[in-house]
Structures are given as structure tokens and as C-alpha cells.
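In this view, the complex is presented without one of its protein chains, the others remaining in place.
Moving on, here comes chain A:
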Amino acid sequence: MSGSAHEAAFQPLPYRLRWRPQGILPGAHPGHGEGTEGEFRRHVPLLRHPDPRRLDLRASLRDPYGELHVRQFAPRRAVPVAALVDLSGSMRFGDTVAGGVADLCALLALSAARSGDSFVLFGCDGQVREAASLPFARRRGIEVEVRQRLVGARPSGMTATGLIEAAGRLPPRRAFVFLVSDFLMPMPEIERLLDALWRHDVVPVLVGAGALEDALPRWGLVELADLETGAPRLVVMRPTLRERWRRQARERWQALQRLFAERGLRSFELRGALDTDALARRLMEG
């Protein structure tokens, strides 16, 4: 398929955090505390920061009081990047996991590895699925492993409560978390999941929103089956029902956006194939 072609086309994306990561691991993001190199932050008197190696002669000479100034930098720190992938049965719709979701996670792993951040993958249905997960790593080539794990994973299971378990397994310092799901679980469960991720910077990746509504025919009989429970239902499609269906989906989408907005989150829509430009834009916006 064209998979290898656009795999090769993937370029690592830079991402910007709107917060300063904690920790001691050196990386690419301006972090907390005071460092000796990296992003310039301010001048401080030598007495406050007694490091004559960073003495800024030009700033010191410019000072009418003759005080000596030392340059202070923000340290570069690495940030943990996590992808929490919902692998419940509903994600089987439209084969998004092997397609768009695998692309997205591989690209994130590649980007994280290139900027020296560690990447972790959790594939979850009822619990965390170890076969579809990867522990924290920052080695090269991790994106290939991530893709393999996701392409090989067959979404099944009735719930996505494993996502909450995965949230508990994230590091206790703030991490950059991509929550990949179709968010079709009940609203209270989504709230519980987002509450479990309160510490982290979460980007909800909304998979396949509206794909089903676009796929509905205008007229005819369709026997639908729940991908999670397998329960069948015969539906007599007609324009009014399709309209009602779409309205209901729109309302749900809006409720979901409200829920994200209440927690200061902005979702990223993943519909079908991955749009790398849109992802890059979204990541640069922070």
C-alpha cells in the first residue's frame, strides 16, 4: 500500500509546550529552574547568581551603578510524551486504528525521539493491553515499533476503562498526553478519565467524529450491529431519520467540546487519514 510511502514522508514535528516541564532529564523544552544555557531568561546581579562565567560584560558596562550582571537561562528539559489509545470495540469502525491512529502515534513517537523526549504508548480496552503498549523509551526507531503494535492490535472489548488505569501509570510529573479515542463512552466516564489526567497536558484526539453520519444512506434498510456488544438493530433509513441522526451527533459533539473547554483542553480531530499539516499547526499553537 501507500503506507511505506507516506511513512517515509513523515517529518518529525516540533511541538511547543505552554508550560515548563519539571525534572532533571535534559531535553529540548525550556524548563523550570535556572540553567546555565538554553533559552535566555533575564539578567540578575552577580551577587544573586554567583556564576562569573555567565557574566554579561555589555550589560554590566551599560549599568550606571556599575553593578555586574549575570545572564540567566532556562534549562532544557525533556518532557514525557504519552499516547493513550482507546482500543475498545467501537474503534474498529472504519479501520482507523491501523490507519490514522497508527500514523499519528508513529509520528508523535518520531517527533518525541528527535527532540529527546521519552515516548510511551498505552493501548487500552477494559484494561491496559500490554501487547499494544510500549514502555517509556527515547531510542531511535521507536516509531516503527509503535506502528507495528497498533497495526497488529485488533480493537475489542466493551469499555475503555483501561484508559483510567493507564492514566495512573503515567509519571507523577506533568506529561504531554495524547488521548486518542472516539469518545463514545458515557459522558460521566469521559469526565472521570479527564479528571484522572488532571496533572497532564492533554490533547484529546477525537477519532472518526461524523464518519458514521456521513456513511448513512438516504433510503433503505440497514442492519446495524454494535461493534462492542454485537447487538443488532434494523434501521429504516430515510432523510428525516438521517437528519435527526446527524443533529443528535452534532449535539453530542458540541457537548464533548464544552466538556473539553471546561478543562481548558482543545481537541484535535482525526478523521480518516492523518493530516500532518493540521497536526503541526495544532502542536505549534501549543
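Operating definition for what follows: a contact is a pair of C-beta atoms (placed from the backbone, for glycine too) under 8 Å apart; a residue touches a chain by one contact, two chains touch by 3 or more; residues count from 1.
One rule holds in what follows: contacts and distances are computed from a predicted model.
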Hidden chain of the complex, named as in its UniProt record, picked from "ResB-like domain-containing protein", "VWFA domain-containing protein", "SCP-2 sterol transfer family protein" or "Peptide ABC transporter ATP-binding protein": "VWFA domain-containing protein"
Contacting the left-out chain in the complete assembly, out of A:45, A:152 or A:217: A:217
Selected from A:46, A:237 or A:280 as touching the chain missing from the view: A:237
Touching residues on chain A - with respect to the absent chain: 2, 5-6, 89-96, 99-100, 182, 184, 208, 211-212, 214-217, 219-229, 231-237, 241, 244-245, 248-249, 252, 271-273
